[in-house]
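Note that one protein chain of the assembly has been removed; the remaining protein chains are unaltered in position.
Our next item is chain A:
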Amino acid sequence: MSRADEPKSADTGVPKTADTRPPGPTTDKRPTSPLWALALFRSELTTTLRRWRTLALLGVLALIPILIGVAVKIETSDGGGFGGGRGGGGEGPAFFPQITNNGIFLVFASLAATLPVFLPMVIGVITGDAIAGEAGSGTLRYLLVAPAGRTRLLLAKFTTSMAFCLIATLVVALSGLVTGALLFPLGDVTLISGITVSFEEALLRALGVAALVALSLVGIATVGLFISTLTNSGIAAMATTVGLVITAQILDTIPQLHAIHPYLFPHYWLSFADLLREPVYWDELVKNLGLQGLYVAVFGSAAWARFTAKDITA
């Protein structure tokens, strides 16, 4: 752990500028550009977004609300309501029956449909590949001798992962909103608790739901980043992360394991529906955010400890 990019103590807090360098004997030390941290993050984000794979994954995410919307439209166009016996059954909120009355429910339905599998899978692919992929292709060594600095590079990767959680969620939400608006009527919204609010307020709540869904993903994103520091194979890291999502989801459905359920990162995911009540049920929302924060703290530290001490041999 002694090898990092610079003295560790000064490293964890605010981005520092050029002041802590030892007075060197020589020539033209260039000062650190103040905008550099931003430039690294921007480079990181655009590089991620320019990958064909990323665009394909986002495309799939955008497609899901369209498929749901079209399916609901076809199902209900030949008269009658939405297929009987369904709707909100089981533990997850489904929102399907409400879509025909109000297109905005397609946003909630799409998020509820993608949050258990598709969204975390996409996040797992992106974050699992974040460091392992660069190590595998060798670009990591050039970033490090540039020198990006291990802590800074990890921070840039982490920030990019967080940004990507938001981007992926927004893609689903916006696609749901646009599809919903095109296929179904819009208007005042009746919340789960029966109270009707204006469409504007419903839009605000939809934005809040999207933010909650994005925040629900930061736990798995950080786990993916940690796994990514363990190997030089992007594929292995992606597969492990996605496998972990599925495993956690399965464990979460086994009643005998209820003791560990509150510590599984997907356990409170569907609590976002509580934002659609009046008054809002904060209990599980807060638990969810706390759990995600715990995952970020634990696996973020583990990723940092691992990455700053790792021998870069590829």
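Annotations
Quick note on the criterion: a residue touches a chain if its C-beta (ideal position, glycine included) is under 8 Å from a C-beta of that chain, and two chains touch if they have at least 3 such contacts; residues count from 1.
Just so we're on the same page, contacts and distances are computed from a predicted model.
The complex includes a chain that is not drawn, and of the options "Membrane protein", "Sulfide dehydrogenase subunit alpha", "ABC transporter ATP-binding protein" or "Cytochrome d ubiquinol oxidase subunit II" the UniProt name matching it is "ABC transporter ATP-binding protein".
The residue touching the chain not shown here, chosen from A:L40, A:L111 or A:L217, is A:L40. Although one chain is not displayed, its contacts with chain A can still be listed: residues 2-7, 21-22, 24-33, 35-36, 39-40, 42-43, 47, 50-52, 137-149, 152-153, 309, 311-313.
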